[in-house]
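Left out: one protein chain. Kept in place: all the others.
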């Protein structure tokens, strides 16, 4: 059984009634709900908990970590960011959602600014499948349509993804690489664009399906980290 | 249950006692054996059967097709090659083994010559894992060592693989991209280098594990082919 | 000086007055014009010439070949397609324009159907730059806007490009990978989407600039093809 931890900054929910109305159990609660129904073993963690809820014990019991943050990226301690980064390189899957493009953990793993264009204008997004053979797109039609979402537009300052699974069309005229996979160390990372806090995006069945698929794709393989450092020769080196 | 068809040209086995001694049930038989033990539903097909054993009915019941060929690539009919290619683009997984780098089906899917350097000299091969997070490498240590194999050396005239999972070292001084994934249409392809007919390579536990992993990785996703051709607008196009 | 050959099927120009009005010297003539002004040594070739204008002598004097075709792909002889393919693998650059996505030469080099969605509806296209560091995008702003173009929409059945330089937004609701690079053998390939025959797209300064940049990018490197086939060991192979 895949062990999933859903991390959420959980601040909009405290401050903005519009958000708590859409997500009365928090964004983490909504995500945990549908992941639990899929049969994953799910827990949640939030910024204001001790160690942001990401103790070593919790991470020892996490196969895949989901990350949602927006207004409080800077409040996440560097120590926890480094801890999570080490876990990803050790094999833990990481699913980075929406505004977490600007999270410390995503930026440090990508090495770029992860900046982008954005706009809140109640506009339509259509998320097209570019890689029909990819398990993350399994069960999704040709596209997912969201009546109202925040716009994220190119240029998205990321490394070219290892696999570009989805690309978004926005009513206002932009495109965006909205489903991106990355392999880093022993771990797998998936960035998925949609999920602005004032829209019911995480109740959308296809959005839920993509995230469920991504959890399965991102689960760790069974292996140790490679051995690094000084190495004895495996073959005889000739005298010269 | 994943349905697997192991295709083998099955000619060396008829002609060369050395080969039939190593593989008394044929290379296809040896591969079918360990795949069956893994719980896949396995059948075999060979060149000299009607339609090379790859009737539409067989392919209707194939999730993943393995392909081994060497001295009789040209005897595979273009009709069957096109049939298999369509199936791959429709989603069927394809695992291309060793000398099948020069098979019609691999060359037509790659678009390049798929040529390489080669040598039969009983030399050592060491297959290093480059992508430790990849499910095809799950359970494999840092490398697989084969005491004696045929050498394949760069330049290997293929498109840069979508993922380069393994790279080989050869005693005689060459390197080779020996585990390559490709996505094509709705299908997934894995090329895996080892498996010369005179060596017991397919009895090696790690080689078997890679192939088992590859079958799981290559299994089709549940989706139709995308809709192509003339398309009505999804949004209103303004008069100008 | 880079030697460029602009190949055009040149059939719409003969049949459709609307096209000959937009391109009185043919699409090839319009492209040759702005490439010549850039200082390239340019010639043109068309379908109805002997050997489609692509004799060995012409190809001996071609560093980069541009290809535009649409209604007569099937009339291009397989012999010439194979000849051009060999040249690409030998190092000749190939720039595939618009409806040449369905040309024999592109399909055989890609190994997929190269199919897509399309629509002629006088709609707006906006071509976004995804790789700002790429020389093919040099001098281009954040996007190129075309007031009226044919729509091409995903899914585009191609191998994932080695580099995805441009992505298009269409008024009618689709996106498209509109600038794709591929390395094949010793050669480089660039697919560029815009250029429907009834629009003055090839007079657009930014479209011209992309094509000029692509010619420079695609020019051959100075090297022979790798040596393939049986190879003597470079190191001593131990007796066992």
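We just call them A, B and C in the order they show up, numbering each chain from 1.
Throughout what follows, a contact is a pair of C-beta atoms (placed from the backbone, for glycine too) under 8 Å apart; a residue touches a chain by one contact, two chains touch by 3 or more.
Since we're looking at a predicted model, the values are computed, not measured.
The hidden chain, counted over the whole complex, makes contact with A, B, C.
Among A:4, A:66, A:116 or A:218, the one in contact with the hidden chain is A:116. Contact with the undisplayed chain is limited, among B:111, B:132, B:195 or B:226, to B:132.
From the options B:11, B:177 or B:196, the residue with contact to the unseen chain in the full assembly is B:177. On the side of chain B, the interface with the absent chain consists of residues 126, 128-132, 142, 153-155, 160, 163-164, 167-170, 173-175, 177, using the contact rule stated above. The chain not shown here touches chain A at positions 89, 108-113, 115-119, 121-123, 147-148, 151, 153-155, 157, 159-160, 162, 171-174, 182-185, 226-235, 237-238, 240. Listed here are the chain C residues that touch the chain not shown: 91, 124, 126, 129, 131-135, 137-140, 142, 162-163, 171, 183-188, 220-223, 225-227, 234-235.
As a convention for this text, only the chains that are shown with their structure count from here on.
The touch graph of the protein chains shown is complete.
Most remote from chain A, judged by the distance between CA-atom centroids, is C.
Interface chain A/chain B: over half of the residue numbers present appear on both copies, so the contact uses mostly the same residues. A straight line joining the Cα centres of chain A and chain B is 32 Å long. Centres computed as Cα averages put chain A at a distance of 36 Å from chain C.
Each of residues 162, 171, 183-185, 226-227, 234-235 in chain B touches at least two other chains.
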